[in-house]
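A single protein chain has been removed from this complex, and every other one stays in its place.
First chain written, first letter: the chains are A, B, C, D, E, F and G, and each begins at residue 1.
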Amino acid sequence: MKLQQRKSSFVISFFILLLFWVVFSGRFDLFHLSLGMISCAIVAWFVSDLSIPNPRPMGILRLWFNFFLYFPWLIWQILLANFHVMALVLSPNMMERIDPHILRFRSRIRDELGLVTFANSITLTPGTITVHISAYGDLSVHAIDKDSAAALPGEMEARVARIFGE
Amino acid sequence: MDTYILYSAMVLSVFMAIPLYRSVVGPTVKDRIMGVNAIGSKTTVLLIMIGFIFGRVDMFIDIALAYALLNFIAVLAASRYFHKRKGLYQEMNR
Amino acid sequence: MTMETVLSVKPFLAVLVSLVVIPFIVVSRTQNMRESWTFIAGTIKFLLVLSMLPLVLKGKSVVYTVVQIFPDLGIAFRVDAFGMLFALVASSLWIVTSIYSLGYMRGLDEHSQTRYYSFFAVALSATIGVAFSANLLTLYLFYEMLSLATYPLVTHHQDRSARTSGRKYLFYILGGSIGLALPAMLITYHFTGTLDFAAHGVMAGHVNSGLALVLSLMFLFGFAKVGIMPMHSWLPAAMVAPTPVSALLHAVAVVKVGAFSVVRVFTGIVGVDTLATFHINEIICTIAAITVVVASLIALSQDELKRRLAFSTIGQLSYIILGVGLLSASGMTGGMLHIAMHAFGKITLFFCAGAIFCATGIKNISQMKGIGRQMPITMTAFLIGSLSVVGLPPCGGFISKWYLVVGTIESGQMLLLLVLLGSSFLNAAYFFPVFYNAFFLSEPEMTFENRVEEAPIWCVVPLTITAGISMVLFFYPQPFLNLAKLAVQSINGG
Amino acid sequence: MKLIGKLTIFLCGTLLIVFANKFPDFGDPHSPAATHLSPYFIEHTMADTSVPNIVTSVLADYRGYDTMFETTVILAAGLACFFLLRLPEEEEKEIYFRHVPTGVTIRIEECGAAPEDSEVFQRIDSQWVPCDIIIRSTSRLLIPFIQIFALYVVAHGHHSPGGGFQGGVVLGAAVILFAISHNLRTTVAKIGEKSAAIMSAAGVFIYAGTGALCLVLGESFLNYGALAPILGTDRVMARSHGILIVEIGVALAVMSVMIWIYYNLSSAGKQDEGL
Amino acid sequence: MIWQLDLIILVLVIVCAIAAINVKDLLSAAILLGAYSFLLCLLWAIMGAVDVAFTEATVGAGVSTVFCVAAVFHTTRRTTD
Amino acid sequence: MNLISALLIAIGLFFFLGGSIGIIRLPDFYSRLHAAGMLDTMGLFLSMAGLALYVLTDFSFANVLVAIKIMLIVVFVFITSPTATHAIVDAGVRAVREPWTKDKKGGNPI
Amino acid sequence: MDFLTVLISRANYWAYIILMMIGLYAMIAKNNLVKKIVGMSIFQTAVILFYVSIGAKQGATIPILLHGHAPETGGNLAHAATGHGTAAVQAVNYINPLPHVLMLTAIVVGVATLGVALALAIKVYKEYGTLEENEINQRLRRG
Partner (left out) sequence: MVNTLPALVIIVPLLAALVVAAAGFINKRACFPIAVGALSVSFLGAAALLVRVVNTGVAIEYRFAGWAAPMGIVYVIDHLSALVLVVITAVALVNLVSSKQTIDREFKDKEGAFLSLYVLFTAGLIGMTATGDAFNLYVLLEIASLSGYALIGLGKTRAPLATLNYLFLGTIGATFYLLGVGYLYIATGSLNMADLAAILPGMQNSGIVLFAFIIMLSGLFVKMALFPVHGWLPGAYSQSSSAAAGLIAPLTTKVTVYIMVRICLNLFSVDYTFHHLNAGDILVWVAIATIVFGSLSALAQTDYKKMLTYIIIAEVGYMVGGFFLGNRMGMSGAILHIVNDAVMTLCLFMAAGIFLWKTGTEERGDLKGLFGSMPFTMAGFVLAGLSIIGVPPTCGFFSKWYLVSGGIAAGQYAFVAALIFSSLINAVLFFRLFEISYFEPFADHHHGSDKSAGHGGAGAVIREAPMAMLVPFLFVSIMLLVLGIYSGRIVTNIIHFAIPAGVI
């Protein structure tokens, strides 16, 4: 990795980590803040070549912003799906209602982080679990019943794609 | 409200017996890993609740956080056993 | 003891001198050097011992404490009459034996001579240490040292039979000393609080009769070198050693150390009064008498000369114990004197046996037919030695046996008198066939292919000397007699 | 063996239960344990060391000597695992690569040339592992936060639970997570065995060295008050800072020992491919 | 100290311990040991021993389970008891 | 405020219960994971939210930080939980466990 | 009710005994070495349970001082704390911290022992190809 890249990656990680430090710490005296600075510097240096592969400060901010927009929707989806699975699990004739099967499809997302986000979102929504994902975006998904499977890839893929600007 | 949290905690710890049952009985190792994972998420909540009961929740958050993070590592390590091919041929595949 | 004491380092030096010489022996390159070192040490030792004789004869005792190990107990030396007697015998005989070993070892071209001379020196140190020890701890220390130093000598040949007999030797000697003598010593120490040899013993008033008996017997059997009957069988076994070893150690040093230790313990620790009060001496005498008779009988049936001598030794040693057990003045004098007299007699016999072996390679009596004519000097010395051991004039053995007989009469033990006389006959009986074979038989089939010559000169000279001394002692027993009388006096009187 | 086991536990259990009945009640505030020694610690910790977390102050100051050896125990365990398991490095006969986009695995024999330093080809273990971007990406994302959290735990041991040991373990766990989600070789390339070993010794050395420094400054061993002139504070604050210093040492030692042990255990001493 | 929770968790802990030594598979034993550590961590927290709980959480979950799994990975899962 | 948090906690507990029951009832471990992983995560999210709200009833800067930290746990769990679930599923696949399906009855329905 | 009080006041001690016996049983009677190691771990934690139970105190809070959060003004914490801290702190309000300190050490020792034991188990497996004690003994007797 180029030094320039690494430097900017270092700076970005440093500030993100410092934010977290402040939240963790909750103490704002000079002593603890300087400790925090040092710690963040160490960690940022240690991780600068692996956590943020291609650092673009603006890109990252936009990513986070988009991500926070996506989050409530995801929660809502999860909540809905949760109730669905809940009903499934608690229903007396559960064995009739469930129909586990594996679903395979190819996603159009190309960004690795995007794929991971998508896969995790799929897993987070009850009823579906990502079994496998390839670098090209081939997904196999285990779904507990037909209803859960029906929504895929659907809106979720579109929203994730939007976050990563595709 | 503290009593309410105490009772919630008790209920939660009783719920914990169920994943524990799963991880004790099995039948496969994956079931056990899953059970441990489920215990882990309940424990995280329980730790916070205990913090409330003690009235010192700020002290317990760190534990819960560490717990959540490290539980993940344990589960990952356990399932990693199967990711290596060894799980495929050389061992019984429970 | 109310004797005057003189503080002097001499006893320690006497012990040390043969230890000091060992490194020189080890690094010596040639045989001659080795042997001359041995001689030098022997002479110095003898002179040291001799130099203390006047003092002892004047009734003084020489003391020296090497190191105080326990608050009231240490490694300490004390030269009194009895010790002097024994030391004199041992140190004088070392010189003689050295001469003899020279001839024997060279004659047979034995291996590992360095080791041989070194351990010989250690053994002598230990013997003198036993003789001069002032307390039971020191005695025990040197006793063990002697046992261990003798082991390589006994097993010098490193063959199968040496191994077996070495094992037997250790079993009896170490087993006795660790298993019986050591606990007895510690029990004594616990009850009396001291281990110093005292004129009347230290046990009086501290122990009851049962314990005294048990302790006495433990000591008697524990110092297994004395060869009292159930603990005797190491002695014949140890005869596999080279003859000088058998001679010095099994006629003088080892067995006499056993006898000396037992006597020392009985007189110095248990105490004659205790022995008498609890009638322990009778039991001891009985055991000794049985040993005398049985050993003599066994000796009769042995064909191998050295074995016969060995059983003879067992019997003779018990005379010493018997004499002391009588507790009468004459008896004790006789017992103590017998240490010296028997030593000179028996060593002559062993030298002779060695000389015969050296010259002809014969060990068995039945093969010695006509040998007296080939080796007249040797066999004449043998005659003198056996006369001394049997106790006939004109040899030293007569004097000690005389005192013993007087002692039995004094204490009125007629049965023991009978035993003494009877066993003397037996002694005569087992020595007689030897001369008979040697001088009066010449079987036609018994042919020596080459004409047998006398043994090497270095073998013959010593045995002549000892035989001579044996005879001289009959006419001039004063040094030993005086010492023995002094010793008895200090035990009984004072 | 089973019978002996049952017998033993029956005996011990009975004995223990019999004597357990004599204990003070659970949670009794007037038991000797609660009244003899601990009140001193509770009441004086602020005045003595200015550390509100009593456990930390007792751990690193009142009984700091114990803790030094506790860290040494960890070091000894690391050394022991290394000593027992480590095998000499040997030439690998064949190595495996994966073409990341397609997932095709290639094997390269001794003589063949490896596709060095390429973005597409990725070295993998001889025991095949799936190419799993989910686990890898998530771990990459998490590791910095785990580490910063761990450092926070180390730094705030004075005010909240935690301290050098816990922080060190979490730090070590972060590296272990990296090793699990990627592979051992990558991890060893990042934090070598040598540096792990030296760091673990250095961590304990920081602790013991701080103590020795106090000794040199004329106070008793580990008496951080002696550091006051160096740190430029009063004695009480010097104790507080001294505790922080040794906690950092503990964290360093524990982290590297955990990594070290993991390296050796997970690869059974070869340190090429692990769990 | 919260005795109600304490009792419940104690029962779970004992069950977990018994299971850990009786399960017929070493990997499972390792995982159950991890679960045992989790529960103990709760127990310490309940008794107010926060630092101990923290340590137990980090060690039990993060390290010792991983070590056990690694060891089992390099040995075998088979066990007869 | 308290009421809301109590309600949230109660719903969270309810989800936990559902997850637990799912863990017992569902036929094979792929399907159990749906219950175990997801319902538990949701339960955790809701209870944590309730608890965070409860912290905020006594509003101060420190407590806000506490609430943020509690939610931070949730965030982390949201990242780790699906990954862990995925890892377990993957483990199952690697160990050649056919998922249970209605027609094939593969695996061992327990 | 009486039974319940006894149960509550002793439950921890009994639990520690049970756990300890479980661990001890595993260490003595189990045939598999890793099982024994697991037993050892349980055995050690039982003692930790015992110690932590000693430290527990009815109606007390965790051993971190409540007023430890002194004014956050530039680090001169000590004087602020000594100002009101010592007077306010009552020993009865805080759980006994000493057992916790001791048990931190015990946990560390436990994990260290575990690591070494596992390393040894790996070595044993490399040597004999099995972890069962009776199989190893058989092999030793044969070879």
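FYI, a contact is a pair of C-beta atoms (placed from the backbone, for glycine too) under 8 Å apart; a residue touches a chain by one contact, two chains touch by 3 or more.
Since we're looking at a predicted model, the values are computed, not measured.
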item	value
Of C:57, C:108 or C:170, the one touching the omitted chain in the full complex	C:170
Hidden partner chain, touching residue among C:6, C:44 or C:187	C:187
Residue, one of D:80, D:176 or D:268, that touches the chain absent here	D:80
Residue touching the undisplayed chain, where the options are D:155, D:208 or D:228	D:208
Chain D residues that touch the omitted chain in the full complex	15-16, 18-19, 22-24, 31-38, 40-41, 61-66, 68-70, 72-73, 75-77, 79-80, 82-84, 86, 88, 194, 197-198, 200-202, 204-205, 208-209, 211-212, 215, 219-225
Chain C, residues in touch with the chain not shown (by the definition above)	67-71, 73-75, 137, 140-141, 144-145, 148, 152, 155, 158-159, 162-163, 166-167, 170, 174-175, 178-179, 182-183, 186-187, 189-190
Touch list for chain G against the chain that is not drawn	24, 27, 33, 36, 40, 43-44, 47, 50-51, 54, 98-99, 102, 105-106, 109, 112-113, 116-117, 119-121, 123-124, 127-128, 136, 140
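Definition applied: only the chains that are shown with their structure count from here on.
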item	value
Where chain C and chain D overlap in contact partners, by chain label	none
Mean-CA-position distance for chain E and chain C (Å)	77
Chain centre separation in whole Å, for chain F relative to chain D (CA means)	30
Length of the line joining the C-alpha centres of chain D and chain E, rounded to whole Å	19
Per-residue multi-chain contacts in chain F, two or more chains	21, 33, 37, 41, 62, 66, 69, 72, 76, 79-83, 85-87, 90, 94
Chain G residues within the chain E interface of the complex	7-8, 11-12, 15, 18-19, 22-23, 25-26, 30-32, 34-35, 37-39, 41-42, 45, 48-49, 52-53, 55-58, 60-64, 95, 99-101, 103-104, 107-108, 110-111, 114-115, 118-119, 121-122, 125, 130-132
Complex contact set, residues of chain D against chain A	100-101, 103, 130-134, 137-138, 140-141, 143-145, 147-149, 151-152, 155-156, 159
Residue numbers on chain E that touch chain G, as the complex places them	1, 3, 6-7, 10, 13-14, 17-18, 20-21, 26, 29-30, 33, 36-37, 40, 43-44, 47-52, 55-56, 59, 63-64, 67-68, 70-72, 74-76, 78-81
